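Yeah, one chain of the complex is gone here, protein chain that is, but the others are all in their spots.
This part shows chain A:
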Amino acid sequence: MKHTTTAMVLVLAASAAIAEDKVTIEFAYPYSHLFDVTYEAMMPAFKEAHPNIEVKFRATYESYEDGTNTVLREAVAGNLPDVTMQGLNRQQPLVEKGIAQSLEPFIAAEADFEKDGYHEAMLSLSTFDGEVYGLPFSVSLPVGYYNMDILREGGIEELPRTWDDVIAACKTMRANGIDNPIFWGWNITGNWFMQALLWSQDKAIVENGNVTLDSPETLVALEQMQEIFTECEMQNLEWKAALASFSAGDIGMMFWSTSALGAVERSQGDFELVTGPFPGFDGKPMGLPAGGNAAMLTSTSDDPKVREAAWTWLKYITSGEGAAEVAKTTGYMPPNKAANEIILADFYEQNPNKQTAVDQLPLLRDWLAYPGDNGLAITQVIYDSIERVVTGDATDMKELQQEMVEEVADLLPNG
C-alpha cells in the first residue's frame, strides 16, 4: 500500500515536472518484507543526487519464482519494467530468451568501473557467455539462527558445527522439555537448501547440462534431511509462519538465509539472538550456494535518456552508499568491495550477527539454474519431494530419489 501511494505520488510528481525534462523509469523487486525498508532508506539520497530521474515502483514480486514469471509474462504482453531484480539462479533463462540486455556497452562507457568496487568474483554470478547481464545487488548464504535463551534452557552450551551435533542438540532439548527445537528451512525458494547440502559435499546440482539428482551425493543429502526432520520431530511450518514463530521466541534453532536477519531483528521478541555458521556433514561445509538477487536491465525503451537513467539507477543501488543500505537494513551482504570495505568498515564489528555470512564468503558457489524452459517446474519437483520427506509421506529415500530423477527427466529439454 505504501508503495502504491509512493508510486502514485511519483507519477503525479512526474507528470507535473515534464517541463523540467524528468525521466521516469519503472522498477520492480521481490520480497517486500525484506527490501521495502532498504529502498525507502535509499530513495532520499538518490533523489538528491539525481533530481531529474523518477523511479516508479511496480508491485513487488512475492518471490524469485514469481519475479521471473512476471517478467516472462510482461515480455509477452510488451510492458516490461526498465530495471528488474531477479534471483541469481533465474537470470540465465531471461538472458537466453533475450529479455535481459547486456550491460557491456554501459560498462565500456564507465571510466572507473573497477574502482567503484565491482570485482570479478561477484560479477561472475551474472556473467553469461563472457558478457555481464546483471549487477549483483545482494548476496546471501545459509546460516544458523539460534535463540540462546531456549538453547540454554534446553541444556545446550555450544553452537552445533555438524548436522550430527544439530540432531544431538534437538534430542537434548526435547529431553529438557523444549517442544519446538528446530526449523530447517527446506522450503526456501524450493531448491536452495538442496543445493546447499550438495555444495556442502562439493557437488554441483547441474553439471554439463545434466541435473545430477541421480548422484550418490543427492541420496546423502536426502537421507540427511530425513534424519533431521524425523529425529528432531520438526514441525512442518510454512516459512512465513516459521519466521514469525522464531521471532516470537518459540523456536530454538532456525536454519535459513542470512537475508532474513534484518527482518527477524526488527520483529524480535525478548531473547538473545546469535547466528552461527551453517553446519556441515563432517566439519565445515565445502561450499554453499549464493542466494540473493541481481539488477537486470529489461528496458524496451529506445529513448537513450531512459536507458541512461535506468543504468544510473542500476549502478546506484549496487554500489557505494546505495549498496551499503543493503547490509544495514537486511542480513544480505552487498557484493561490492567498496561498500563492504570502506563504508561498512566498522559496521560488522558492531553487528556480529551479520558478520557470520561474511565469514563464510570463501565458501561461496553459484546458485545454479536448471537447463531448459522448465526451471520453475523442476524447482517445484524438488520442493514437492522434500515436502514429502518433511510430512513423512516418503520414507524410502532411494525410491524418492528415483521418482525425482524420473519427474525431472520429463522436464528437461532432451527428456
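Keep this in mind: a contact is a pair of C-beta atoms (placed from the backbone, for glycine too) under 8 Å apart; a residue touches a chain by one contact, two chains touch by 3 or more; residues count from 1.
Throughout what follows, contacts and distances are computed from a predicted model.
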Among "ATP-grasp ribosomal peptide maturase", "Response regulator", "Sugar ABC transporter permease" or "Zinc protease", the UniProt name of the subunit that does not appear here: "Sugar ABC transporter permease"
Contacting the left-out chain in the complete assembly, out of A:237, A:264 or A:310: A:237
Chain not shown: contacting residue from A:107, A:274 or A:377: A:377
Which residue of A:72, A:150 or A:182 touches the chain not shown here: A:72
Option from A:97, A:152 or A:398 whose C-beta touches the chain left out: A:97
Hidden partner chain, residues of chain A it touches: 62-63, 65-66, 69, 72-73, 75-76, 97, 99, 179-180, 187, 190, 235-238, 241, 244-245, 248, 250, 373-374, 376-377, 380, 383-384, 387-388, 390-391, 393, 410
